[in-house]
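Every protein chain but one is kept in place in this view of the complex.
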Amino acid sequence: MREFRKYVLPGDVIVEDNPHIKPLANVIKIDNRIHATRVGIAEVTQNGVKVIPLSGIYIPRVGDLVIGKIIDYSSLAWVVDINSCFLGHLLAQDVFGKEFTPSRDDLTSKFNLGDVIACRIVNFDRTRDPLLTVADKDLGKINNGEIVKISPSKVPRLIGKRGSMIQMIEQLTKCKIIVGQNGVLVVSDSSKEAINMAVRAIMLIEEEAHTSNLTQRVKDMLGGSIA
Amino acid sequence: MKRTSTIVEHLKRIQMIELLAKGKRLDGRGLIDYRELKIEVGLIKKANGSAMVKLGNTQVIAGIKVEVDEPFSDMPDKGLFICNAEVLPTASAYAEPGPPDEDAIELARVVDRGIRESEMIALDKLVLISGKKVYAVFADVSVLNTDGNLFDATSYAVVSALLTTRIPKYEVKDDRLVKTEDTIPLPINTIPVSVTMARIGDNIIVDPTSEEEMCMDARVTISTDDQGRICAMQKGNPGTFTLEQLNNAVSIAIDKGNEIRALIKSICAQAQVG
Partner (left out) sequence: MNMLMSDDWRRVDGRRWDELRTVKIEVGVLKNADGSAYIEFGKNKIVVAVYGPKEAHPKHLALPDRSILRCRYHMQPFSVDERKNPAPSRREIEISKVTREALEPALILEDYPRTVIDVFIEVLQSDGGSRCAGITAASVALADAGINMRDMVAACAAGKVAGRIVLDINDEEDKMGEADMPVAFLPNLKQISLLQLDGKLTKDEFKECLNLAIQGCMQVYKLQREALMRKYFSTEVEV
């Protein structure tokens, strides 16, 4: 079976008359044809047909690390903007523990409006808003750094195969970069110039995520000025 | 969701204030620098005049339609000028379709005031038949994309559109109006320019972005004419200014106003010729 990649737009027929091939992601099977449902790169392999999208907002997935902003709170939970169409909820119990009581424990003592937090999606299904957690050593309030927002569909390219791309940027700029699957990143721990370089590299990847030889171009961009 | 729109990340706010102390802003500008201002005129041929303005990422479009109407009974020898402003639902995730809210109404009235009080258009020269027929100039401006400072962007769009408007020439024969084939420009006295400033802590910045507006304590919009006279002012937001800050703001408005006036003049002059 022939494996191939090609650019597609919504409605484009990727394969037809092949009943054994599995539709995987961002495709739809109508009669005997598999159509793309997004603008992106179609990939046909032994495993099936999928489209890697090049645009679109973040749809939460359980297990994702996301960077959010506290925008509201009640006596029992914080409401978190996770750059998606759904608002995330962080329960007070997650932070204060099982002994939490609203009368004694004040939510604002931990997180306040505008605070930026790294959190993980614990629960999300079609019937309720995503539930978040900060109960892990790499999660919690982020106290310094520059916030960068990119299209969530470009995050996989930014991270690279087994983290190769993002690690390369961190090494060459000596920055720490926290990457949220929701397209929100925090760049920190270095000089202003180094942070600017890292941000430029990130913008380049967002712009050219669909092209080949990107890793080399990013390396060239950063190679000339090592922090 | 109005709530989300007013909350800026704590990290960004800290960064903003640190930079302001050094006389700089998040996008690298100095305290009294404007963003890039792009003006395109004459793009809507069905309108008598039109202008599209891009001030940074804030984008607005103004169109002028001129009709012949009856004057107001208490001002028989003056033409009419009516200014409307709308923030379109395309402008941001928080803009809703529907009748203008208090912010949009304030925007429309402030733009109108700056133009009317400066007497930019010589309304007395818009009379065709005294007490019966005058030109009525309708200015409609819509915000397509917001990134702060709607006051200045909408004002520049309306002013530029008015400067490049052509109206049909009428002749009066036996107390009746006859439309000719010719077009003439509007009778213009001056070019008012609006300058909007925001106070964040003790810093006064010019041309705030959306993020800066979300962090500002107060803002003031000041319109000046080409003689350096102040023709309109509006303080906004539930914060305050000291006397010294306002006096300083007036000086900035006059200086920056002159710079922008020169830019608007050259763009509109080029359009007339070309």
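Per-chain numbering from 1; labels A and B assigned in written order.
Following the convention adopted for this analysis, contacts are C-beta pairs under 8 Å (C-beta built on N, C-alpha and C of every residue); 3 or more make two chains touch, one makes a residue touch a chain.
The structure displayed is predicted, hence computed values, not measured ones.
Q: If I consider the whole complex, including the chain that's not displayed, which of A:18, A:55, A:112 or A:164 touches that chain?
A: Among A:18, A:55, A:112 or A:164, only A:55 touches the chain that is not shown.
Q: Among B:22, B:45 or B:173, choose the residue that contacts the chain missing from this document, as touch is defined above.
A: B:45
Q: Who touches the missing chain here, B:92, B:189 or B:248?
A: B:92
Q: In the full complex, which bits of chain A touch the chain not displayed? Write them out.
A: Residues touching the hidden chain, for chain A, are 7, 9-13, 26, 28, 30, 35, 37-39, 53-57, 59, 85-87, 126-127, 153, 208, 210-211.
Q: Name, in rising order, the residues on chain B that touch the hidden chain in the full complex.
A: Spelled out for chain B, the touching residues are 1, 43-47, 50, 57, 59, 61, 63-65, 67, 84, 86, 88-93, 97, 99, 138, 140, 142, 144-147.
One rule holds in what follows: only the chains that are shown with their structure count from here on.
Q: Measuring from the mean C-alpha position of chain A to the mean C-alpha position of chain B, what distance in angstrom results?
A: Each chain's C-alpha centroid was found; their separation is 40 Å.
Q: Please name which positions on chain A make contact with chain B in the complex.
A: Interface residues on chain A, with respect to chain B: 69-72, 81, 112-116, 142-147, 186.
Q: So in the complex, the part of chain B that touches chain A is made up of which residues?
A: For chain B paired with chain A, touching residues are 3-4, 7-13, 15.
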